[in-house]
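Structure in structure tokens, see below.
With one protein chain withheld, the remaining protein chains of the complex are depicted in position.
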Amino acid sequence: MSTIVSLPDQATAKLPHKSYLNEEYGLKSWLLTGDHKRIAILYLISITFFFVIGGVLAGLIRLELLTPPADLMSTDTYNKVFSMHGIIMIFLFLVPSVPATIGNFLIPLMVGARDLAFPKINLLSWYLYVIGGIFILSAMVLGGVDTGWTFTTPLSTHYLNTHVVTAAMGIFVAGFSSILTGLNFIVTIHRMRCPGMTWFRLPLFVWGHYATSIIMILGTPVLAITLVLVALERTINIGVFDPTKGGDPLLFQHLFWFYSHPAVYIMILPGMAVISEVISTFSRKRVFGYTAVAFSSVAIAVFGFLVWEHHMFIMGVSQYSALVFSLLTMLVAVPSAIKIFNWSMTLYQGSITFETPMLYAFGFIGLFTIGGLTGIFLATLGMDVHLTETYFIVAHFHFVMVGGMLMAYLAGVHFWWPKMTGRMYPEAISKLSAIVTFIGFIVTFFPQFLLGYLGMPRRYAAYPADFQVLNVFSTAGASILGIGYLMPMLYLPWSLIYGKIAGNNPWQATGLEWQIQSPPLTENYVEIPIMDHEAYDYEWLANKTVHEVQTVG
Amino acid sequence: MSEKNDPEHQEQHIVGPKVYLLVFLALMVLTATTTGVAFIDLGVFNPIIALAIACVKASLVVLFFMHIHYSSRLLKMTVLAGLFTFLLLITLTMTDYISRAWGMW
Amino acid sequence: MDSQSIAATHGELVGGVDPHSHPAFLRHHFETVAQQREAASFGMWVFLLTEVMFFGGMFCAYLIFRNWYHPAFVAGSNTLSITLGTTNTAVLICSSLTMAMAVYSAEMRRRGQLIAFLLLTIVLGLAFLGIKAVEYKEKFDLHHVPGPNFSIQEFVHPTNPKAIPLAPDMAEKTQIYFSLYFAMTGMHALHMIIGISLLFFLVAKAYQGAYTAGHIMPIENFGLYWHFVDIVWIFLFPLLYLISRYR
Partner (left out) sequence: MSHISPVLWEFLVNWLKRFAIFPPEASTIAPYADALYFALVGMTITGLLIVLTMVVVFSIRYSKDRHPEAIQMEGSTLLEATWTLIPLGIFLVFFVWGALLYFRIFNAPPNSMNVYVVGKQWMWKVEHPGGQHEIDALHIPVGRPIQVTLISQDVFHSFSIPAFRVKREAIPGRYTTVYFQATTPGKYHLFCTQYCGTQHSGMIGWVYVMTPEDYRAWAAGNTSGASLAQNGERLFASMGCNACHSGNAAARGPNLANVYNTRIRLTDGSTMVANEAYLRESILNPSTHVPAGYAPIMPTYQGQISEDGLIDLVEYIKSLDSNYRIQQMMNKSELSSAQAAPVGNTAQAQGVAKP
């Protein structure tokens, strides 16, 4: 079977007269919308806002670490800076990044529905996100929090007089936003699929989000109750986590990581979901081993709940229990490996082009492999003793989160930009920015692995001079990285006005969302589609006739 | 009940007052039992029996008041998923607490 | 699971023959009433999953500390009034029955009966909260509320001759018991308060006849929520009130 897809040239395409963007105007029509696509855009804007704040904080971290002593800011300020960096980046940027924006936009389109199951709850979830964001920002503005993003007790409950409760409440509220998003996705995927859309015809993007949603609804509430207990401990001293009262500070760790480990899969699974789509589209080939990739998402979600204690190996947990969790951690790494290999194999016999999303996807594969395999270092008990709480961890999670998820996010934003806005981003400059990001990333975070093995502890405002050289590299890299991220922030808005008109299906992709006009109508589909082919069926696409560029509305 | 997987049968199963009343009575009796048993010294079995009765009561509520008995497989799976994750939280945390003092006795 | 997708498909054929016959409560993005109802009840169940895990964290903490400080838990538990506790359990089970009957009335499209049962549920819910308030008040008077005013006097030198005095260090641990007691029953009571507020809203809507014209989803979902709150109590009662009562 071989396929050449040649759709009519999209260059002649015009913007549709009517779309979700111009159906209604005015701020109110946005702030009160129930349309998942508009809510996605709202999320996109707010997430970018928080990313810039988190990024500026990252810049401050790197500037401070340029020299060994704490000279740019006091240690106290530094602690607040990295805590806010972690909190904002994780809870306000990375957790909602792909699901709340791209996922929100695409899940209904991909399953062939008119909207998510509960549009009002979807809007509510955005408002909760914003309220959570305001809490966290106010905690920052009022004087900051210096707990780190992990809120370790009893430090956070009894030994700090910063705005811990405000920040915790912010995370609590933002957590419910994430729960509601997950709830909406699960119900939509179960109940709103169009005729003929069986589970195994779903795009892998949907599978990835399904798995993510499972974690969101089962994990997040545990974090919520934990933060409530922390707040109670701080305000009225209830003693559950306080060793002087007979409580157990490790219990906090258990409950916190019960959410926060699965949360790292909330952060990566949607990214993997994007990569599946991108790789398939630009190699014009069905994803190799569709079923394995689909099930590996669910496997990651389920196994992800079994391994949280690997964050506590030297924290005084029982050694026998540590054994169990180390073993389970090894198991959870396997489905990720399956995915990586299946994607690589998808390229085989493909017909590959190298547009920007594909470049980001390659970045993802390389960097996530390194990041993931260094996760194995940490899961290995004896090795973790030396590596834990050093820059090795910092490097590990930036590789998976920034090198993995952020790259996937950018891949997704570029890939679906034409669908969301109806216009193409400028290809040449965006390729450049992908390459700059990649180089900047390596220079920033690779030295941190070496630093970590040398023993440099994380969360240090001042460090012994022996570590300076590698830190200078890291800071230099961060500047390059910053430029890499700044570029899309400039050219993407630019393209809203000056970009080429995209047409329905600029990538000649198979997904349902590509078969309708871009940007789509408010109701997505005039007629609910009937799915009569497998996902990624390029045969089907190739056989589709010429009446493609028609724009409805 | 048997037609719960029948796609044609979209009508909700209506549970009648009789079932509700029976379940209610069972719940009341079980409440009385659990309170009564608590006053008898059964050693380690006290908490076990208390929890067992609570589980029976909860199952009754879930199955009949909440209609899971008449619902689709999907809803049944949903309930089980909740139970399963909760048990994961408990058991895996306990691996730590139970074995922490191993070697001490 | 595949049957659902087919079900939705067929449902469309069954219910959606004529697009103009859609009832007013069918939201535009659903194809059929059946699809909407299934989505709503599934959504509610998924939300309840979240609730399970929300309480789950506290149950986990309870389990650990109960094993560590068993004597303190016994002593703390024995200060609770078993009469009030059992009464409250009964009240809550009654309210579950009235709620179930409210759902039934809505299904049978009997407006008066529906309102009556909803009101009964409210009354029972308020009764529960009232009794709870009495219990809280007593704990407050005895200085058994965790925090700066907490006092272990009662456990070291019990006024009740039958109670076994605790060593002071173990008596300190009763504070953990009461922390969990207040956290768990407090969260439960919070859910009750939210539930009762929603009930008032439902009564108002029911009065306008909103749920007796075939659209019973809100009542049904609220019923699920109410029963869930009941289930939480079904576990809280033996765990908090019934530890070694035979002492």
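Side notes on the structure shown:
Order of writing sets the chain letters: A, B and C. Residues in each chain are counted from 1.
One rule holds in what follows: contacts are C-beta pairs under 8 Å (C-beta built on N, C-alpha and C of every residue); 3 or more make two chains touch, one makes a residue touch a chain.
For clarity, every value in this text was computed on a predicted model and none was experimentally measured.
Among A:Asp71, A:Glu427 or A:Asp466, only A:Asp466 touches the chain that is left out of the view. Interface note: of A:Thr33, A:Ser46, A:Ser125 or A:Thr374, the residue touching the hidden chain in the full complex is A:Thr374.
Contacts to the hidden chain, counted on subunit A, fall at residues 1-4, 70, 75-76, 78-79, 146, 148, 150, 152, 154-155, 159-160, 243-244, 246, 249-250, 283-286, 288-292, 313-316, 319, 322-323, 326-327, 330-331, 333-334, 337-338, 340-342, 344-345, 347-354, 362, 365-366, 369-370, 373-374, 376-377, 379-386, 388-390, 450, 453-455, 457-464, 466, 468-469, 472, 538-539. Seen across the whole complex, the unshown chain contacts subunit C at 68-69, 71, 166-170, 172.
Assume only the chains that are shown with their structure count from here on.
Centre-to-centre, using mean CA coordinates, subunit A is 35 Å away from subunit C. Multi-chain contact residues, meaning those touching two or more other chains, occur in subunit B at positions 74, 81-82, 85, 89, 93, 97. Looking at subunit C, one finds that residues 1, 4, 38, 42, 46, 49, 53, 56-57, 60, 64 touch two or more other chains. Listing the residues of subunit A that touch subunit C in their complex gives 108, 113-119, 121, 179, 183-184, 186-188, 190-193, 195-199, 217-222, 224-226, 228-229, 232, 236-240, 245-248, 251, 254-255, 258, 523, 528. On the subunit B side of its complex with subunit C, the touching residues are 5, 7-8, 10, 12, 14-17, 20-21, 23-24, 27-28, 31-32, 34-35, 38-41, 46-47, 50-51, 53-54, 57-58, 61-62, 64-66, 71-75, 78-79, 81-83, 85-86, 89-90, 93-94, 97. Interface residues of subunit C, counted against subunit A in their complex, comprise 1-2, 4-5, 8-9, 12, 27-31, 35, 38-39, 42-43, 46-47, 49-51, 53-58, 60-61, 64-65, 68-69, 146-148, 172-173, 175-176, 179-180, 182-183, 187.
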